[in-house]
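Everything below concerns the one structure shown next.
Of the protein chains in this complex, one is absent; all others appear in place.
Just so it is clear, A and B label the chains in written order, and each chain counts residues from 1 on its own.
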Amino acid sequence: MLTKTEIESISGEVGNFSVNLTKQPRYVDQDLCVGCGACAEKCPKKIPDDYNTGLSKRKAIYVEYAQAVPLKYAIDDRYCIKLQKDKCGNCEKVCPAGAIRYDQKPEQVTLEVGSVVLAPGFKPFDPQGLDSYKYSEYKNVVTSLEFERILSASGPTHGHVTRPSDGEEPTKIAWLQCIGSRDMNKCDNPYCSAVCCMYAIKEAVIAKEHQGDSLEASIFFMDMRTHGKDFETFYDNARNKAGVRFVRSRVHTITEDPETKDLEMRYVTEDGKIEVEKFHMVVLSVGLDISPELVELAGKLDVTLGANRFADTDSFSPVATSREGIYVCGAFAGPKDIPQAVVDSSAAASCAGQVLASARNTCIKSKEKIEEKAIKGEPPRIGVFVCKCGINIAGVVDVPSVVEYAKTLPFVEYASENLYSCSQDTQDGMAELIKEKNLNRIVVAACTPKTHEPLFQETLINAGLNKYLFEMTNIRNHDSWVHKATPDLATEKARDLVRMAVQKAALIAPLAEAELSVNPNGLVIGGGVAGMAAALGLAKQGYPTHLIEKSSQLGGKALALHKTWKGEDIQENVAKMIKEVEDNENITVYMETELASVDGFVGNFTSTLKGKDKETTLEYGVAVVATGADESKPTEYLYGQDERVRTSLEMDKLFKENDPALDKIQSAAFIQCVGSREPGRPYCSRVCCTHSVDSAIALKERNPDANVYILYRDIRTYGERELLYKKAREAGVLFIRYSVDNKPIVSVNDGNLTVQVKDHVLQQTVEIPLDALTLATAITPPDNSKMAQFYKVPLNDSGYYVERHAKLGPSEFATDGVFLCGLAHYPKPIDESVAQAQAAASRAVTLLAREKIFTSGTVAVTSPANCSECGVCVSLCPYSAPSFTTEGPFAGKASINPVLCKGCGLCVASCRSGAIHLNGFDNNQILAMIDAL
Amino acid sequence: MSEYAEKIRGIAKKLLDDGTVDMVIGFRKGTMPLINEPCFVKDAAKVDALVWDSSCGVNLANYLPKRKEKIGVVAKGCDSRNIVTHIVENQITREQLYIIGVPCTGMVDRRKIRLAVGKEILSVSEADGKITVTGDGYEEVLDKQEMLQDNCAICIHRNPVISDEVIADPVEEQTDVDRYADVKAVEAMDPEARWNHFEQLLDGCIRCYACRNACPLCYCPTCFVDESQPQWVGKSVDKTDTRTFHFLRAYHCAGRCTDCGACERACPVGIPVRQFTKKLEKDCKELFDWEAGMSLDVRPPLDTYRPEDPDEFIK
């Protein structure tokens, strides 16, 4: 990992790039720094903390935030007194590891790589230039990012919502949307930033959670864009349950009361009234911006940017930049939220990996194996190592007394202190001591096992001990660092913690890690765009891939679509994709085939594929579910009764076939949210606003004199799609908003089709005669219950699959070895489907590339004699690890597949019969710790 | 009531005769009045032992787990719900059972009757909602409704929820009962009063585990109270151990208890142990809109993992 490093240039071409980098000095030797923070404590220079958006101070020597990786300090040379004026030098004096290097200079580094992924991110829009909101002048006007820090438990106010002017708790907060987005007048960002509506609602809800009902939270918006999975429900709950107020208005100016520092806003309500309202605090929901530095970088790398300074990509290769071999992910390729950025990042990894596939498993170094000593039957001989961590622990806790105390505990054979337990020489020394004293259980009292457990386990392995014969207790982060004022109590606590760890250690046993080989075949279910993209992703990385399609044609729903929002011809591209799939020798296509059974688990699935007239048994290691979704057929607005009423796809058919009927349309309307965002189907179908806007433009282009109307609830042309909305308005498409409790009425009188709708601007009902009416109907999933049972994966209330994690695991299931992409996950346009398919392939390859899976030793095991067969574990496990044994002496009893078990212990705690044990955290071990209190 | 008994005998005879089942589990007269015993009839000639009256409180579902043969079982509303729970929890299969459903008007509490008459009871008969108690030189007529077990008095599922044959027309379900008056009273107490309440409640417990043994939900091969590695509960009647037992037993019944009253009926010292299970029953009703044993298709709420489970308690 190269930090503080920038790209200067990239030469060469795909498969063979030379990347020139400049590594800026950290002024701290990264290998020596232990992250103890003694330097920052003694640094006299206080400067505004960028991470907390300047709301608090940090020192000139710093880590950016507590979770920073690597957790190594750096000197900010713009402020350091030593580097600026050659005075001070405190940090060098106090650094117990001798890691300070004032003489570090920028370094040039060259890397030879096959492909490059750009993930430079975005910059929050800076509202200082907006006169009307006086962000720099009024203290109580903050940006959403500042508010985010105020809400954070690790932020400047520890999550307590206070306003900057006086530190008082505000009871009235307003959020203003689209600051630096959808705005060509005050700034140059015509696009929608896609994430701000959702984060503003989230901030409002959390602020109300922190503050209670006394807080009045109001969000001022133009269109509420909650188009993500489960976002609409969140919006509904914010409005109806949390009591967040939503005001549809763009606020023009804010003025400050000079006395109270309250903020007065004047705005126009939906029915045209002017309101004046006071708030204690105003949050500007700032958008996503691409900085000039990034524009410059793109220029240096010869990567083309679009009109809005985002990287230019194609819908069918959504993470490829204009330069072959250079890929892009995250907001640099367009405004997007976390799930989409995570999808793109996996997709970029997949594409970058395709280039490198031929070089897989070269440049690998392997380690020498040390024979593990059998300790079965030996009484525990515990070694306790108490770390001083320089002065980090020893400065508060009386370490020698803790060592002396440890020596008195049962089974403790040896106890000593270390200056730095994690340093290489100490590790070597510990390994020697383990051998010399014949220790068979090791306790280290030091910092946190979350970062250091693997290191010490390595030491055990080097000393010939099973790595699970280790227990760590945290006397730094949980003790010396947080109880500085009470050293006696901290020492007492350290003794208690050591006693607890020793008691547990006496009961721990060596654990085995099972090994399992992975079948390299991949199965992709569904031959639509997502399925084909996933299959290509696997095949191009060299894995035999089996693609099954239930119909007689590849292409799925895309076959009915006309153009992408970027204007690409879909039929042309899908045809290209089908050819590529058919030509790829790693891909076997099974047409008119469905999945009939699934057995096995990650790495070792077996399925029966049921074809038209034959059945095939397939063994494979991973499965990608890409079963898609459908356009729903409406039952309202005279659909099916009048041939002029069509769904969006039926309208696309006219465009695709260049039907002359289109030229006869003099008056056309689109009704949005037909079957979406309604009580029975609360989600937003995401694609329909853009689709209708695009089709409306196409109609206008064919016949500029035609009247084209879009009847909508909120226009959700998120991201750069917003430019289409702008284009449509400029082309004269008329947008009329309706509310869900006052839907348009469609009727036929004397053969004349008309729609009646209440115009929100005129505040009266208008009647529009129509030649064509397009219904933007909801996208609905097919019945997925059978597949869900096959792979033991969950479905949500709407019938879509539930991914492993909404943000961090959007393209995979909690069940190992099963992945997800396309509309089976949630409605989405082609570019996002392709990206998610590539992401699913990427995630699948991380498994296939391993060839062998090693299970953790920390897994649950059952004792069949105690099992009552009640099935709680089988029902409860989110990873489907437990199942009933089907044969042998324990038939009917539950057993746990160690490959699938994540070691969470849910089944153990839920087993009434005490028949399940969790290795490493078993009942007797945890009880021993409690007993030692 | 005698027509109920006749009906049960008739069905039992038919089932045994035609080999539909290997055994019928019902009730026979106990050796003492007011306590009928479970009866296992394997021979069609012996069906006459089967009886039915308001002293058939024992929950016969308790005799089903892990049986291998085909069984005809007499089931009241609560018994049927426990049978459902057993099927869901793999203790017996639906195919093994022939459920003889009995619409129930509640079982009488022998302690209430004894208290009401205050003398030794030699025989009991019932008709038209009246219980006639006779003893040495006396006869007393009591109103059945007033003598019901506490759980029966507030029961809202008197008719079997699952059966192969029901012996009579359904009885009217009670609707205007407050199922949780006692729990609410405890919830309303301040911590000190609540502490004292539970201390008094469990004061007489002798840790005989009769409540556990009578409960159809307690079928584990080894109960946690008998585990020694680790030992969760001490073996003495130490107050802490007694509380640990009762609390954990209640947790094990959470989302599964049908409030059949078996535990209270079995308690030799008369502790109203349903107070614990009912608190959790109320919570399951409020949080998950759940009543145990109503459906073969759904597992109890605490057995299932759903991302959308209520989590208002996490803040």
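Everything that follows uses one rule, which is that a residue touches a chain if its C-beta (ideal position, glycine included) is under 8 Å from a C-beta of that chain, and two chains touch if they have at least 3 such contacts.
The definition used in the following text is that contacts and distances are computed from a predicted model.
*Asks:* Given that one chain of this complex has been left out, which of "Probable sugar-binding periplasmic protein", "PadR family transcriptional regulator", "ABC transporter permease" or "Methyl-viologen-reducing hydrogenase, delta subunit" is its protein name according to UniProt?
*Replies:* "Methyl-viologen-reducing hydrogenase, delta subunit"
*Asks:* Of A:483, A:563, A:677 or A:737, which residue touches the hidden chain?
*Replies:* A:483
*Asks:* One chain is left out of this view; which of A:474, A:607, A:707 or A:913 touches it in the full complex?
*Replies:* Looking across A:474, A:607, A:707 or A:913, the contact with the absent chain belongs to A:474.
*Asks:* Among A:223, A:492, A:549 or A:720, single out the residue that touches the unshown chain.
*Replies:* Of the candidates A:223, A:492, A:549 or A:720, A:492 is in touch with the missing chain.
*Asks:* Touching the absent chain in the whole complex: find that residue among B:49, B:116, B:248 or B:294.
*Replies:* Counting the whole complex, the residue in contact with the absent chain is B:248.
*Asks:* Which chain B residues would touch the chain omitted from the figure, given the whole complex?
*Replies:* 224, 232, 240, 243-244, 247-248, 251
*Asks:* Take the complete complex as the reference. Which residues in chain A touch the chain that isn't displayed?
*Replies:* Here the touching residues of chain A are 35, 37, 66-67, 71, 153-154, 448-450, 474, 476-479, 481-486, 489-490, 492-493, 496-497, 500, 858, 903-906, 908-909, 918, 920-921, 923, 926-927, 929-931, 933.
To be clear about the criterion, only the chains that are shown with their structure count from here on.
*Asks:* Between chain A and chain B, tell me the centre distance in angstrom, where each centre is the average of that chain's C-alpha atoms.
*Replies:* 49
*Asks:* For the complex, give me every residue of chain B touching chain A.
*Replies:* Within the complex, chain B touches chain A at residues 88-91, 219-222, 224, 227, 229-230, 232, 252, 299, 302-308, 315.
*Asks:* Residue numbers of chain A touching chain B in their complex, please.
*Replies:* Interface residues on the chain A side: 209, 794, 796-797, 802, 865-872, 875-878, 884, 892, 906, 910, 912-915, 923-924, 927-928.
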